[in-house]
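In this view, the complex is presented without one of its protein chains, the others remaining in place.
Residue numbering begins at 1 within each chain, and the chains themselves are lettered A, B and C in the order written.
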Amino acid sequence: MQPVATTFFFYLLSGLAVFSGVLVITRRNPVHSALSLIVTLLALAGLYLMLYAPFVAGVQIILYAGGIMVLFLFVIMLVSIERAQKEETFSKLWLVGIVAAVALGGLFLGMFEKGQAMFPEHVLKLPEESNTQQIAVLLYGNYMFAFEIASLLLLVAIIGAVVMAKKRI
Amino acid sequence: MPDTTKYLSHLELGEPDQTFLDTNELIINMGPQHPATHGVLRVILKLDGEKVLGTECVIGYLHRGVEKIAENRTYAMFNPYVDRMDYVAAVSNGLGYCEAVEKLLNIQAPPRANYIRVILTELNRLASHMLWLGTHALDIGAITPLFYTFRDREEILKIFEKYCGARLTTHAFRIGGCLYETYEGFEQDVTKFLKFVTPKIGEYEELLTTNRIWVERTRGVGAISAKDCIALGVTGPVLRASGVKWDLRKAQPYANYAEFDFEIPTGKHGDTYDRYMVRMQEMRQSLRIIEQAVGKIPEGPIMAKVPKVIKPAVGEIYHSIEAPKGELGYFIVSDGSTQPYRVRVRPPSFVNLQALDLMVRGQLVADVIAVIGTLDIVLGEVDR
Amino acid sequence: MPWHSPLVERLQQQYGSGIEASTYLGQNYMVADRSLVPELLQVLRDQERFDYCVDITAVHYPEREKAFDLLWILYSHRHNERIRVKIMIADGESVPSAVSIWPTANWLEREVYDMFGIRFEGHPDLKRILLPDGWKGHPLRKDYGIIQQDNEWVQINLGIESGQ
Partner (left out) sequence: MLNYITSYLSSKSTPGQAGNMLWAFIYILLIFGGLSVAVIAMNWLERKILAHMQVRLGPMRVGPHGLLQPIADAIKLLIKEDIMPAEADKFVFWVAPLIVVITAFVVFIVVPFGPTHAVTDMNIGILFMLGVSSLSVLGVVMAGWASNSHYPLMGALRSSAQMVSYEIAMGLAVVSAILMTSLNSTGTGTLSMIGIVQAQQAQHTWFVFKFFPLGLIAFVVFAIAMVAETNRAPFDLPEAESELTAGFHTEYSGFRWSLFFLAEYSAMIAVSSIAVTLWLGGWLRPFPTWLSGDTWDFVFSLVPGVTFLFLAVLCFRSTVRMPKHPYFRVQTMGLAAFGGLLALIAIALFIPSVRDRIQDIYWFSAKVAGFMYLYIWYRGTFPRYRFDQLMKVGWKVLLPTGLGVLVLTAVWGVF
């Protein structure tokens, strides 16, 4: 299948992601921030699709937009909005923030300039069909150990959460 | 002195839990317009998430001042008003009032009238329990039993209609007996109804009694101990479900209940499931009473010798009967005139509703619905 | 007609002439002194096992000096016996609350307060129960007309001239 209007979609999606990303940090209402974050995540899923990684895009939607963000909203909805709105949006650390942003931006630019040679002009296009299998082979083959370590870590986190919550009861 | 604070409404009592995240308690207004409050009951709920910390009932939306009206009507004129209190068990209300005035006049209804009274009252108990079952099941989410019970209740209402021309607020009895003789084929109709309804009760039970979801939703929900029941003055099936074998029909028989053989079903745990089972068995016992009564209605007059103008001597009387919802009492003060000086109605629903707070505290919102349903309140009687 | 029973004898031994027990049409009641409440009620529940308070109500006699009869209708599950305890109080006089004796008195006393304006001391939450909170007047008093209403309340809260 031939991609259609690739550039258009790329700029549309990345613009959407950046725009909603800005909204996330500027909205006073936390629920609006969370909703903007969901839009960002969905735009990223679209970008993954354009990179011929449909599986990653699907997982992004299910896990981040459908799962994690719902839990986020779940908590935010219970917080009293009035109080959250009275608090200042940007904390006093804005100077540190700017420094960090500039540093990060510089890093990105440096990478872009210096590293251009490292990337080939044309990325090898994997057939879309085998993407899922590729991921499976990588996860359960080459990086099996790292994968298991990560899952173990998550298990510990889950148990920790249960223990902490249990204390209250 | 025992600690009685547990019986008080906990809406304002208790400190918010601030050990963990600073979560706000939610105050929810359930009613007066809410699908599951059986009329215009308003319950203010204090919630922690879904857990109920306390409730307060706001009642009086249907207050019509029945007791005040009574003071301005003659004894006979007030009779139809009592039907409007517990409008799903109007016959029971009428029986209680008529018997109370008869007691005040020191007269006895003739035996034939008593038989008719018992049959109609027990039919009414069935109708009331059927209505309760339908709405209670509907509250818990089973929508089908409602239609089944209404279908069968219809047959009872048809008998009422044939007997006295009214279906709901029947005004079936008069002071001193019954006004209407039984119509042609009354006994056959009742016998036919008994045959018709016996398998139907099994049908309701089939839908609910062993239904896993029903059992899970009702067992252990809104449990109340016998001690608490008595302390809170709770009567009727709610008290019996807590294991107290107390029924005014047996304890202090009125009409001619002493002549009939029936049992008082009781529960063990006093939870919603037991109350459900007690009412189901009560329906069967009612059928038993009707069956015994319908076979041997004696011949004779249906009206005692009552003066044209009812003027009881100065005095007070308290008479109570076992209405479908509990002890329904009438306290009548006579000053020797044609109008009662004071009529006090002891409404079972009103007193039973007081137990709501104790029953739902610590349970979930969904249980509040189940418990309101299981208390079987009629707001017309709560507010009068 | 006077009422004789071991129960009455025991009580009269304790309280003397403060209690006058009678029976009418087979129903027993006693008229007690205002000062014996709540002690008498406590005794009735704890020693005589009247564990179930059926009802609390009042009757208004405007022409009498002590304008109110206040009644407790009691029942004993153990003895299957029902009695009424009656005291007479004047308008404006308050009565100790029975909530700590029978928790069921909570709403019943609120209703008496609502309808007659009799105040109960020590009631945890004495406010109107059937009528709206801001209502003026107590409808079951004899001097309260049958079509009377709190016009002011109706105007403010319902925005109409009359609720009738």
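By our rule, a contact is a pair of C-beta atoms (placed from the backbone, for glycine too) under 8 Å apart; a residue touches a chain by one contact, two chains touch by 3 or more.
All of these numbers come straight from a predicted model, not from anything done at the bench.
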Neighbouring displayed chains - absent chain, whole complex: A, B
Residue among B:R153, B:R217 or B:R275 that touches the chain left out of view: B:R217
Option touching the unshown chain, where B:L41, B:A90, B:V118 or B:A137 are the choices: B:A137
Contacts of chain A with the absent chain, listed as residue ranges: 1-2, 29, 31-32, 35, 38, 54-55, 57-59, 61-62, 65-67, 69-71, 73-74, 77-78, 128-129, 131-133
Chain B, residues in touch with the chain not shown (by the definition above): 26, 28-29, 34-36, 50, 137-144, 146-148, 151, 207-208, 211, 213-214, 216-217, 364-369
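As a convention for this text, only the chains that are shown with their structure count from here on.
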Geometric centre distance via CA averages, chain B-chain A, whole Å: 61
Parts of chain B lying in touch with chain C, wherever the complex brings them together: 1, 4, 7-9, 59-60, 63, 65, 67-69, 71-72, 103-104, 106, 230-234, 244, 246, 251-252, 315-318, 320, 327, 329, 331, 333, 341-342, 344, 346, 350-351, 353-354, 383-384
Interfacial residue positions of chain C with respect to chain B in the complex: 24-25, 27, 29, 51-55, 57, 59-60, 71, 73, 77, 80, 82, 84, 99-100, 102-104, 106-108, 111, 115, 124-125, 128-132, 139-140, 142, 144, 146
